[in-house]
Each structure stands twice: as structure tokens, then as C-alpha cells.
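As C-alpha cells, the structure follows; a few thoughts come after it.
Rest of the complex left out; these chains stay put.
A and B label the chains in the order they appear, each numbered from 1.
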Amino acid sequence: MAVIRNEVFSCFVFYAVLLVVKMYTIAIITGQVRLRKKAFANPEDALRHGGLQFHREDPYVERCRRAHINDMENILPFLFIGAIYSLTGPSLTVARIHFLIFFLCRVLHSFAYLFALRAPTRSLAYTFAQIPCVSMAVQVLMAVAAYA
Amino acid sequence: MAVIRNEVFSCFVFYAVLLVVKMYTIAIITGQVRLRKKAFANPEDALRHGGLQFHREDPYVERCRRAHINDMENILPFLFIGAIYSLTGPSLTVARIHFLIFFLCRVLHSFAYLFALRAPTRSLAYTFAQIPCVSMAVQVLMAVAAYA
């Protein structure tokens, strides 16, 4: 990076941006499933694709939506906590382990959601992804608690 | 800015904060529509505004909700990717084009959603807004790939 020359921060950015791209991918998949299943959330979209009868819900579209919303609930806070944590001066090795666990578990979470893998695969992926997040949150809180 | 004196970053912040204000506006519109249509998501709100029969869904409230959730799916990741991209040292002109395309397309997206403009206006606004995001994501990934 031109401005920020910080190895931990750059490592964080790498996995964070990949996860954002993963979220974009789920949005694209949702759109494709809507077209294939002819299930549109808006009447104006249904009208363009055959008629108002396609203004309807579809179970697999709803599954994609849930996967996306769960990503927002977890990946978006990670974009914040991971960035702040990177600035607290952790060792690169320890930080990379945090980011990598979160990254791999969230990719597994998406696969488990979209392919409806047997429970509790998805829940375990969610839970293990939260461990580095809670760890980072605690470390950041300890670093700034004096400023509360 | 007092701390960060970076033209590209300041340019990004300008459009990013305007988009956050735009999201706040959709929340206010949703609340006003709920009051006018008497359609409340919570029984305690319905009770205060005439009775439990108003604890119900309304198609236009749901449309506002979808506009808001789509904003969260797209504008919130932009707040991250745009900030990081600004720190990779792009030219101000190129960066401003990225931010401006995203900003204008997301404003159009909100108009298309709230006024139910004919398809595919809203989808096109979404798609064109994603182009600068993917461009920024690729540039950031190339800048930090060595630190993965």
C-alpha cells in the first residue's frame, strides 16, 4: 500500500476484501436464482419477466437471502473489528491466524447455507468464525479501555 | 481534516457520508409510511396508534424495507472498500470517478425503488454501482496480495 505500510493491516485487508467479494457473489447468485425460478420481490421485475404471477417468494431465494443477511451480521462487523485490531500492534502470525480462521469459516458457512449441508455444519462454521472476532474485540477493548 | 490530510480520502468521505445520510433518509421515510398506512411491525407500536389490527404488513412499507436492506448490502461494503482503496494511492481524478459513479447509481437505485420505476432501471443502477466496487476490490487485492 502507498499510504499504510503495515503488514498486519495489509494481511487483514486481503482477507476482508475477499470476504466482501464473497458477499457480492451471493448477491449475484440470488439474482440468478430469481431469474431461473421466476420469483421476484418486486412487481415491476415480475412484469418484465412474464407477469405479476411471478411476484412471489421461492424457498431457495429465501435461503440465499438468509445467507446474505447472516454475512452482513458477521462480515460487516469483522471489517471494523479486524481493522482496529490490526492497528493495536499484534504479531503478524497471531493476527493472520485470526483472519484466516474467520475467512475459512465464513466461506464454509456460505457453502453450508447454499448447499443446505446437514446441521450443524453451518452453525459450527458460524460459531468458529465468531471465536477470532470475540478474541479481537477483547484485545481491542483492553487496548482502549483507559480512554473510555 | 485535522488528522488525515489526504485528498482522495477526503473526496471518498464526502460521498460516503452523503450515502449514509441517504440511508438514514430511507429509514425516516419507512417510519412515515408506517404511520400513514398504519402498518406496524411491532404490536406495541400498533397499540399506541389505534389497536392491534394495525400490527400488519403493507406492500409499500415492505418496498422501503427492501430498498434499505439493498443499501446495507451495497453501501456498507463501499464504506470499507472505498476507504481502503483511498489509502492505496490512486490518482484523485480516477478515484473521484469511482466514487461519483457509485454515488449517482445508488441515488438512482433508491429513486427507482421508492417510485417503482419500470424494470430494469433499478437493476441497472445496482449493476453499474457495482462496477467501481469491483474495480476498487481488484486494485486493493493487487496492492496487498503479497501480505496474504
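Just so we're on the same page, contacts are C-beta pairs under 8 Å (C-beta built on N, C-alpha and C of every residue); 3 or more make two chains touch, one makes a residue touch a chain.
The shown structure was predicted, so the numbers you read here are calculated from the model rather than taken from an experiment.
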| item | value |
| --- | --- |
| Full count of same-sequence chains in the assembly - 2 placed in this view | 3 |
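By definition in this document, only the chains that are shown with their structure count from here on.
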| item | value |
| --- | --- |
| Euclidean distance of C-alpha centroids - chain A vs chain B, Å | 17 |
| Contacting residues of chain A [partner chain B, same complex] | 1-4, 7, 10-11, 13-18, 20-21, 23-24, 27, 31, 41-45, 47-49, 68-69, 72, 76, 79 |
| Contact set on chain B toward chain A in their complex | 6, 63, 66, 69, 72-74, 76-77, 80-81, 84, 87-89, 113, 116-120, 122-123, 130, 133-134, 137, 140-141, 143-148 |
